[in-house]
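Of the protein chains in this complex, all but one are displayed in their positions.
For chain A:
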């Protein structure tokens, strides 16, 4: 591969196309294949040769690929991107984005133009349509947008895929990846119910042997489920090596604020790196709710003195909380629907409903 001439290379491409050998052809156009190191193939303007031997659209594709190898050998990565993505536009499913790394925004720009081409392809029939490339391209774009932290750019892609009539016909692998990213986006927009749907789908449909992928999905599914009141079992956490969540889970279900704060700070780096630290902080409200529910169950009355709640918070070593803040926290829980009742300032009591004063978490949005 490293020493063939341009003619031999083109002949191989031609044969591959003729024999419908898609995967071999893809290799010949991929950057992971050793042929890219062959200096005989690194031509600045190979169009003529390609046109001689190959039919359109392959001649242009291969020419673009060869110009790309030339550009890369000259370390002109910008040019390399342009050409390699022109190849990608022809829908050969591969990850040939040229060299990875710093130029992510430029890569996104290129992929976006590919996506637009695919989305607006109305001329070909359904088997040859470029629309089949849409989900793959959006998955790649999602990866970039999440990396450069520009999540708002995902919206037009999601809208385009949602309105396409092919959305259920893509391969399961693509659908799982798609739902994973859409679920993560929903999480960051605080739409927890849809996030749970998407991430659960991704988790259940993800192939059993891709442990790594399942673990990745679980990292985001767990906080969402916990916010909706469903705690994971220890077995699950151990199976996927996610013991960092163990203490968090325990503290939330017990209403133990102290343990929650400790757990969050102990595994801070991990949570921040995954981008879920802020969402886990939202669990504090759930923890308050669970703690106060315990107070209610202990006192067995419907008129709970505010002081009791203050004592419970002090037990959690929250020393700078005073009675005003307790009232504020309670008022917030009532506003959010976690407690059914009202506060009486004159009597300094929380009066809760006789029926179901602490509705189950899954019923509160």
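Here is the rule we use: a contact is a pair of C-beta atoms (placed from the backbone, for glycine too) under 8 Å apart; a residue touches a chain by one contact, two chains touch by 3 or more; residues count from 1.
Criterion: contacts and distances are computed from a predicted model.
A.B. asks: Quick one: find the hidden chain's UniProt protein name among "SAC3 domain containing 1", "Serine/threonine-protein phosphatase 2A 55 kDa regulatory subunit B", "DNA-directed RNA polymerases I and III subunit RPAC2" or "Acyl carrier protein".
C.D. replies: This omitted chain is identified in its UniProt record as "SAC3 domain containing 1".
A.B. asks: Decide which residue listed in A:19, A:171, A:211 or A:344 touches the omitted chain of the complex.
C.D. replies: Candidates A:19, A:171, A:211 or A:344; residue touching the omitted chain: A:344.
A.B. asks: Among A:126, A:166, A:315 or A:328, which residue is in contact with the omitted chain in the full complex?
C.D. replies: Among A:126, A:166, A:315 or A:328, only A:328 touches the chain that is not shown.
A.B. asks: Just name the one of A:17, A:285, A:310 or A:364 that touches the chain not displayed here.
C.D. replies: Looking across A:17, A:285, A:310 or A:364, the contact with the absent chain belongs to A:285.
A.B. asks: List the chain A residues touching the unshown chain?
C.D. replies: Touching the missing chain: residues 45, 47-48, 56, 60, 64, 67, 82-83, 86, 89, 109-110, 113, 116-117, 149, 188, 272, 275, 277-278, 281-282, 284-285, 324-325, 327-332, 334-335, 342-346, 351.
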